[in-house]
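In what follows, a single structure is set out as structure tokens and then discussed.
One protein chain omitted, others in place.
We just call them A and B in the order they show up, numbering each chain from 1.
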Amino acid sequence: MSEKVISIKGVSFQYPEQETFALREVSFDVYKGEWLAVVGHNGSGKSTLAKMLNGLHYPSQGTVSIGGYKLTEEHVWSIRGKLGMVFQNPDNQFVGTTVQDDVAFGLENNGVEHGVMQERVFASLEKVGMTAFLNQEPHHLSGGQKQRVAIAGVIALRPDIILLDEATSMLDPLGREEVMNTVRELNEKEGLTVISITHDLEEAAKADRVIVLNEGRLYIEGTPADIFQLDRELVQLGLGVPFAVQMSQLLADAGLKLSQRHFNEEELVNELWTLNFEK
Amino acid sequence: MDIKLREIEYRYAAGTPFERSAIADVTFDIPSGQYVAIIGHTGSGKSTVLQHLNVLLKPLKGEVQIGNRTVSSGRKEKNLKDVRRRVGIVFQFPEHQLFEETVEKDICFGPMNFGVMEEDAKKRARAAIQLVGLPEEVLGKSPFDLSGGQMRRVAIAGVLAMKPDVLVLDEPTAGLDPRGRQDMMDMFAKLQKENGMTCVLVTHSMEDAARYADTIVIMHKGRVFRTGAARDIFSDAGSLTDVGLDVPETVRFQRLFEQRLGRPLGKVCLTPEELAAEVGRLRGEQS
């Protein structure tokens, strides 16, 4: 595979005053341009991991390197320039009083020159399709729109990686779709590396690679097709399975022949047909 | 207790330059003991309708019949306590309403507002905490020391302790992980079946609506777009897509399968379990 942009080696983390580790000996790499989904139920350690990738926590053991920098207090600001983060609550990350002020916030922090700033604010809003809302105030925007503004704020800083920390979990279905399409386009057209931390397995099904966390450990790593073969095991981990996987299982239980668990509905219908009904 | 909405209309900030219409000409029934799902996009007027069910909002036109009480515009409404007790609303992210030092006190807040004595309220709190699947020890803790999922359960217990006849749920599973979501929806279905409670679910999830509801009300742009039995509504997938709503996954999958099969199955299936059984039966017939 291509170039590594993040490398995590033997990372453990313990919150102060807590007995158990939130992360235990987690190791994995992230490659340039890929879409990696990190899934796990609430309390599996995925939020801790997200915060660590942005230098909001430092590992108790092990090393994290991002974009060639080792995660230490010395490099944390360089790392934040390489990796931008979109948080769960659309309201609590909107700093500016208007859309354009909010997108500019990160640029201001990094001391970007005024002329360049104007260009980048506009270009970023164009990429997320929000230029018509330049002077809107946040309380007039939908959740999905606010998250798109947050994405614009991130890409204005031209990072290599965007980290979505359950960025769609508070949105309605339309908002979710709107945000996912925006990120997909950035991933495909701009080659932005995407790490999406989520408990939505439908979303994970569309990733290039999936990592499952459970009780702070890396439970399994693989392509969505690999992961979804686990089906009931995933349910036991507190994760839902995509509809087609669930359907495959139920059909198999009802005595229908199927070679594997499908996570694509068309493939499932095809196999269901060929193995069971075609004469 | 039946609730009937008759041509109700509501506008926000009526009489100011900021006035905007929320709902108009909304008519439908919530028969006693039924599970009714109200679906529609954000801004379709679902939440406004919901607030009429216990008179948090009063219609500007039309009337709402709640049991034997009629609420209409123009009339001053006094003593709404009885209505508020009989129609319990669990708002979106209900954990945001917790405020007491202990879970027990918070659950007792509702019942005691409605005149229940402290001893009795405490009994109700114990019963309610069990209903939502939390251990009794939780009662003595501060609600702010609990996890997000537990806080939500406590908030729901606070509404259940009022012993409402009608339980109104506004996106009760928003933000929960899949396991939490499933548990919670099963809990409401059980309450409705076993305690004969009327359930009104406001949701974006077509799957939940298809699985749990007897009757479905589709809201679109502040009006009722369609109402009907769940199976009838989902048989006509075209009208759902007309207003930009998704078809439940099961129905979508059934349609794909029917295309390969070249003919429709006998009925539209509302859950994956039902569909799997139907396909299994078909396979049995063919061999």
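Operating definition for what follows: a residue touches a chain if its C-beta (ideal position, glycine included) is under 8 Å from a C-beta of that chain, and two chains touch if they have at least 3 such contacts.
Simple rule for what comes next: contacts and distances are computed from a predicted model.
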| remark: Name check vs UniProt for the chain missing from the figure, options "Bactofilin", "3-oxoacyl-[acyl-carrier protein] reductase", "NADH-quinone oxidoreductase subunit K" or "Energy-coupling factor transporter transmembrane protein EcfT", returns "Energy-coupling factor transporter transmembrane protein EcfT"
| remark: Omitted chain touches shown chains A, B
| said: For a quick check of understanding: of B:40, B:59 or B:158, which residue touches the chain that isn't displayed? | reply: B:158
| field | Given A:19, A:74, A:113 or A:278, the one touching the chain that is not displayed | value | A:113
| request: In the full complex, which bits of subunit B touch the chain not displayed? Write them out. | output: 13, 16, 18, 51, 54, 56, 81, 84-85, 88-89, 91, 94, 96-99, 109-110, 113-114, 144, 158-159, 162
| Residues on subunit A that touch the omitted chain in the whole complex? | 51, 54, 56, 77, 80-81, 84-85, 87, 89, 91-98, 100-101, 104-114, 117-118, 121, 137-139, 153-154, 157
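In the analysis below, only the chains that are shown with their structure count from here on.
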| task | Could you grab the centroid distance between subunit A and subunit B? Build each centroid from C-alpha atoms only and quote it in angstrom. | result | 30
| said: For the complex, give me every residue of subunit B touching subunit A. | reply: 41-42, 147-149, 174-182, 204, 244, 246, 249-250, 252-253, 256-257, 260-261, 272-273, 275-277, 279-280, 282-284, 286
| message | Applying the document's contact rule, which stretches of subunit A touch subunit B when the two form their complex? | response | 41-43, 142-143, 169-170, 172-175, 199, 201, 235, 238-240, 243-244, 246-247, 250-251, 253-256, 265-266, 268-270, 272-273, 276-277
